[in-house]
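Have a look at this one.
Only one protein chain is missing; all other protein chains are in place.
Moving on, here comes subunit A:
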Amino acid sequence: MIAVWMLTWKELIRKKVTLMTLLLTVLFWIAFYFIARSAGASVSHYESGIISLDNLIDRFRGSAILLWIGFFFASFATGFLAIFSSVAAVTGEAEHGVLQSVFARPIKRTHWYLGRWLGFVTFCLAYALLLFVSIIGIVAYATGVHPDWSSIGPALVLFVSPVLLMVTLTMLASCWLAPLGNGVAMVLLFGMGWVGTMLDRVIAAGMFASNDSTKTSDTMEMVSGLIRLLIPTDALQQRMLSDLFQVKDLGQSFTSRDSLGYFSIVNPPSDAFLYYTAVYFVFFLAAGLFAIRRKDF
């Protein structure tokens, strides 16, 4: 299993996808730094010397919006890396005739699968950690506001969870789907998570506030809930941002919806949803292990 894990790292490092991802990440860092610096300047230059509550809230709002933007990029960068690194894990490699010689070796298929999974997951986690630290670092440096240290650990766990989910789902689907089909399917599934959150925003913004709109809102809430259950990645992201901004603790003085506008955190999932996500993850990882054992090559 360790040999397969190490080979997966070697593959990801040698393939150009890693190089391109890092290059684009550097570009993002540069752009994000300048955005953060200019936003930080605009919220902190007035009221010099005296920190009023309004000024504090302005700075906090600025920092929250920057984090939202940074993690929006980070979410799809890590999601896409997770998808496209593992998209050809099974069928793609079998089509190229790579797996036939591997599975004739005295190694359990489940060990090979777990080795590949660990390889993809640890690589993407390393990248996610890099993004997480850099985004918080850039925002803290530019605005002088940093999240509470106690919230960073749980937020990091929530931030990297979609990587686990996407690698697990993509590898499972790769047991049946060819790389192109699998890539398209997983991107659509991942994107659907965003749609769920957007629906929540639309409902929260009261865009269906007319007299007979209750039924429409109910339907949309139900669709949004189902989407979250189908693909919990973006819901986890919302919970991560909610925890990071400590929206609950700020209470009346800072209402996310009123203060952040489009960047508000709407309906962050409950702890029960996190348990559901853990079961979801274990179920699909087990399904992948089952599928690889049964597959004919």
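Definition applied: a contact is a pair of C-beta atoms (placed from the backbone, for glycine too) under 8 Å apart; a residue touches a chain by one contact, two chains touch by 3 or more; residues count from 1.
The working rule: contacts and distances are computed from a predicted model.
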Check: Considering the UniProt annotation of the chain absent from this complex, which name among "Heme exporter protein B", "Sulphur transport domain-containing protein", "Multidrug ABC transporter ATP-binding protein" or "Cytochrome c oxidase subunit 1" applies?
Finding: "Multidrug ABC transporter ATP-binding protein"
Checklist line | Touch criterion as defined above, residue of A:A3, A:I30, A:V133 or A:V157 at the omitted chain | finding: A:A3
Notebook entry, point to check: Of the residues listed, A:Q100, A:S150 or A:S270, which one is in contact with the missing chain?
Noted result: A:Q100
Notebook entry, point to check: Can you name the residues of subunit A that touch the chain not displayed here?
Noted result: 3-4, 7, 10-11, 14-15, 96-98, 100-108, 294, 296-297
